[in-house]
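Each remark here refers to the structure printed beneath this line.
Note that this complex is displayed minus one protein chain, with the remaining chains in position.
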């Protein structure tokens, strides 16, 4: 992409600055990829990097430029069909599992598309008179782009993991620290009515974090850190994947149908995946994992990652504990600062820490099904499809991950995945009844 | 089945009386079936009637007789494999979708099996010295049998519905009343902390209803009756099944993949199912439904039934309302007596009523995912698999149906189904934010 | 079924006698079944016994009575939909894989249907003036019924084999002889032009056996007997199922996808099926098989049966031989009398023999794809769907089996199955290039 206007800082407007920085970041994240890497879709949940770059651009074209920039010329009429994700009310769309069939537009053409849209948004902002509604839409678009930045990393990780050559996305990632986790401690919390949901009316949030409302907590205790790889390995060695008593019924069916015997990206010393009845019991020294930096020895002190809700739930039961509810999590997390291992740290992998790790590293599975808050009102129009329509069959996760942008996460932030999802950076923290 | 001991009332013991009555009821329910009808499994969710009759017998053999009747002789060692449903900790089992492959044991052999087990249980009870634990197990077995009695009706309904001949299970069912439903009214409820869960320590309940605990209700209003067929037909005519804005994402995918255009058993005047883009818009006079009494004209005043959670949720959104949470439902329902259209009324079909219909007729979908209560402890051993392991991916339903036994249902009773389930008597009641 | 008119032999007419005997035989074959056994469909290829009994009756109703008996009253208009198999030009039909969903009509009702049709056919014949065309249709119907009699046995065998109880269809089958097979010898045949296809214009044949025509044989040699279980066991012990070099590409894919490691009904001493990588190598004494008489020790001297074309072809390659073409087979078989182990022998299982076994015991796979003879003309109308439309993707088999009627088989008879089919009595004879 040619240097975007404002990259030299000559635009003082904070919204424009944020727009340009966020947009450049998306392209920057993919710099180490070859054109071929942008094309592949390794499973329906995954989108090609090229598709992400185009889709987040289409979002601005459709929801910002077309309604608000009267002289805007659509880059290519046919892109709306290709790059709409799931906004049925915005028109027909290319079927999700077929995104990997598109060799065209090429990466270069997608970057041209980005430039075209960026020029128009910059013109729109430069013209001044930016209404609150327009600023809100752009802010929503940028937060949407932040989400896709995280997905680009997790999706390309999955793509590369399917290649027997096990290529690294980047050879120059930061070296993880060698630290020991803090001693596990359960912090007691007395039950009662608390406030949850987004608080700061001036700051951005997604509709699913609202309205702020009261929730009733029961007496409980919550762990002061995440579950580690060492602890998870213990669960595996204790026959965790073979003991049906530990599993939810759907989880047990999934474990057996999929041959799960370890977190998604764990490998043996030769790089082989661990699956099915033949999967070996790993000694510490044999345990490896596939990362965005390629195959590495497993750091036993780092938080376990790429486990499904079913595995998190089974681990908790094995440990004589349970997962926290999303409000138990939010209540305690809100008293901690939003800091930790985010994408900017350039590890792109959960790392060992002597902190409590409430934010960053891994999204934390909660025991709460993803549902609307009392009095929830989705956004009007197509943007109402953003969050509300997924409020069934998924579980809430909290806290962001090592692939999230630090400025994107807050205590009230809710993300959500199907209980069998593993390709995101997903881990867990234990809780207990009082 | 030969007359069971005690059928003549000579046993005064209430537990024995309940045992004999419940066991006889299971056989009695199937009296109108031909031997061939007992064999068919029309989808994996459905079990053959023969299988139900044997499974509920195996439950007593395994959990009551084997541990508690020292001289008990197992009827056939191989039945444990065939008739275990999902108790992994009790041993291996025949795969659920293959239950319809078993022509043997025949119905007559299954009835012999029942007699053998009944004789042994009666002997055990007649011997006296029935411990609380044993009485508890038998009571659990009888409640378990009550659940399967309901499933026998819903399963055989599905089996017969797959037959182009559309045979009735019974020609002699009671004639439904011709009544007008009460005017729809939303009753306001002020929010606050309430107690929910099973209350009467002396009475039976399932583990998933415990512990009784506090829950926080927000201000809301709840409908004084169920949604009717007439109202649902209006939703259909208004393009409800074609309007993606009304649907949860997973629901919309299901509607399109399955071609849903009406509740499961609705038919046109010629008995044809309504499915896919060619499904006609029905005039009132054309609307029919398949019932356990065969094909009938649809009673517009009766509660709508055989709708999935997705359809219930979409209907509610179309109506400008929502589904109640399970605690909103329980809080108001608890103030109503447990009476209504249960299986004993012999309609075996939801019927029009001028009452509020909190109990019976149809199970009511709530907006609550089925999850454990704070402090929930499953039963010990294999019986711990009864309820807890299903606490993921399913929605709570409340109130019982026209296929439930009246003595089986209470305000705290929780049943649960996947959101795409339709073969049970499943309907809905609306609620609103205050 | 009530005694059919003529059962006492008072009708001298040979066609009527053959009609009544054939029709009675169908019912007689099933006498040992319970009503429940008539219902099950264990895979799409299998039809319930009840369906067979009704379908072969529908054939007479549709192709004989409706066009030729002016006063014939259709038994039930709805049966045409249920019991049409694949005659698209005769109307719509119930989907084949859903035949097992039909508990109704019951067995008793199907027998009433048979009686109704038999009465009408008998009246028609008794009225005299039977045209050649009508006699031809009835003869076709009887040959069609003969084919379904064989399918009833093979289908019920598959149904019972899926039941962990492994019930026998009949306990009173004839005891197989203990004989040693003749020494294997390859008989040389000099190539040249030969005549093949049906010869005797006065006798019945199917359209696919015509026209009689010249075929060119190349020099070859053909075995004087069938491959035995002992020989097949040797192939297994030599790693036949593990050696990709022996297999056709589609065969190798099937072996691995299905986990085939032995003929379909082979079992270990405990009755367990042999499948997948865990399948044991069987010692002679351990080898068992499921038969219509229940689980039995494998007779090593008997012909191997229930192998697919892929297995037959792989065995032949392993043995340094090949399968004969259908014309190589027919040329030599035609010089042998049509005698052997047919259904009337009441073994219902291939047995050891000191004869050449060209007919009966097992259908013999040939290397010939099933295709039309030069100048082939299918029958007119719906009956043209009988054979011709299957002339793709299937392989020709020859010689009849232990489940065929002796009067049904001849040297020119062609049956055909997909190369992965195993549920018929299917075996092989070797051949070699000269």
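In this document, chain identifiers A, B and C correspond to the written order of the chains, with residue numbering beginning at 1 in each.
The rule we apply is simple: a residue touches a chain if its C-beta (ideal position, glycine included) is under 8 Å from a C-beta of that chain, and two chains touch if they have at least 3 such contacts.
Please read all numbers here as calculations on a predicted model, not as lab measurements.
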In the full complex, displayed partners of the excluded chain: A, C
Per the touch definition above, residue among C:81, C:186 or C:390 touching the missing chain: C:390
Hidden partner chain, touching residue among C:168, C:295 or C:369: C:369
Residue of A:94, A:116 or A:432 in touch with the missing chain, whole complex considered: A:94
Sole contact to the chain not displayed, among C:70, C:89, C:190 or C:335: C:89
Contact footprint on subunit A, counting only the chain that is left out: 34-40, 42, 50, 78, 81-82, 94, 98, 100-107, 159-160, 162-165, 167
Touching residues (missing chain, whole complex) on subunit C: 86, 88-89, 193, 213-216, 218, 244-245, 247-252, 309-310, 313, 367-369, 371-372, 374-375, 384, 389-393, 419, 433
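Criterion: only the chains that are shown with their structure count from here on.
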Target subunit C, source subunit A, minimum contact steps: 2
Closest chain to global C-alpha mean, per-chain Cα centroids: B
Cα-centroid distance, subunit A relative to subunit C, in whole angstrom: 59
Between subunit C and subunit B, distance of the C-alpha-averaged centres to the nearest whole Å: 45
Chain centre separation (subunit A, subunit B; CA means) in Å: 39
